[in-house]
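In what follows, a single structure is set out as C-alpha cells and then discussed.
All protein chains of the complex are present and in place, except for one that has been dropped.
For chain A:
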Amino acid sequence: MMLRAENLGWTVRNTAIVSEVSLSVREGEMLGILGPNGSGKSTLMKMLAGILAPSSGTVTLKGQPMAAMPRRAIAQILALVEQHAGTAERITVQDAVELGRTPWLSAIEPWSPRDNAIVAQALADVDMAGMTRRHWHTLSGGEQQRVHLARALAQQPTILLLDEPTNHLDIEHQLAILGLVRALPITTVVALHDLNQAMNCDRVAVLDGGRLVQIGPPAEVLTAQIMRDVFNVRASFLVDPEDGSRVIRFQPLGLPAANTTLIKEEHS
C-alpha cells in the first residue's frame, strides 16, 4: 500500500473539517477526491501530503507513519501541486522547476548535470521547454499550473498529489493537464471539481461534510443518488455516440424531470 489514511481527522475551533477518513491509495492508480465546496478536500490533501498534522488518526507512507519521517524523506517520495500557489519574486520558469530538486540536494551538494537533465525533462513533459527564461508573473494561469506540475515532476515522486489542478484553466488546458497526469507512470491522487473529468480516474472517493461517503470505481460511485445526496443536483447519464462513454448532465434539484427529456430531445 503506497499511502494510507486511518481515521484521519482535523478540527479547528471545535469544528470538524475532516473526520474519520480512512482510505488506501493503491500503487499506480489515479484516485480522484471529490466533494462539494467545503467538504474537506483540500484539508485532506494537505494531511495526505504531510504538510498539515492531523488532529486525529495517522497517515502512513510506504508502511511508515508519516509523522515520524523527516520532511526530506517524505518529499523524496511524494510531491504536491497546491491550489493557487503564487509568488511575488521575479523568479523564472527554470528557477521554479529547479526547486523540485530541493529534497535531493543537501546544503552544499553542487547542482549536477543530472539535475539539469531531470529539470529539462520535466519542462519538456509539460510542454514548457521553450519558456525557461520567462518570468513567473508573465505566465498565464495555465502556464503557471504547468510549471507547478513540472516542479513536482522534477521531484521524481512515486506519488503525486494534485489539489484541483484544473481550476481556473480553459478547457483545452484542463484536458491537457489531466491527460498529462493520467499518462504519468506513477501513483496520483487528485482533488477534482468536475465530475465528468473524475470519470477518467481509476477510483474516486467522495467526501461530504468532511466524511468519506463512498470510494470505488467512478461508474459505481457516481450514481444519481450520490449526485442528489452529496452534490445536491439531479444527474442524468447520457452516452456519447462517438465512443460510447458515459457523460453526466446536471440540473438543479428543483426542476421537474420532464424538462430533462425535452432538452435532450432538442439536442439530438
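We take it that a residue touches a chain if its C-beta (ideal position, glycine included) is under 8 Å from a C-beta of that chain, and two chains touch if they have at least 3 such contacts; residues count from 1.
Keep in mind that, in the parts below, contacts and distances are computed from a predicted model.
The chain absent from the displayed complex carries the UniProt protein name "Iron ABC transporter permease", chosen from "Rod shape-determining protein RodA", "Iron ABC transporter permease", "Heme exporter protein C" or "Isoquinoline 1-oxidoreductase, alpha subunit".
From the options A:A16, A:I91, A:V213 or A:V233, the residue with contact to the chain not on display is A:I91. One of A:S112, A:S140, A:Q225 or A:S245 touches the chain omitted from the figure, and that residue is A:S112.
In the full complex, chain A touches the hidden chain at residues 46, 49-51, 70-76, 79-80, 82, 85-92, 95-96, 99-100, 102-103, 105, 107-108, 110-114, 117-118, 121, 125, 135, 153, 155-156, 183-186.
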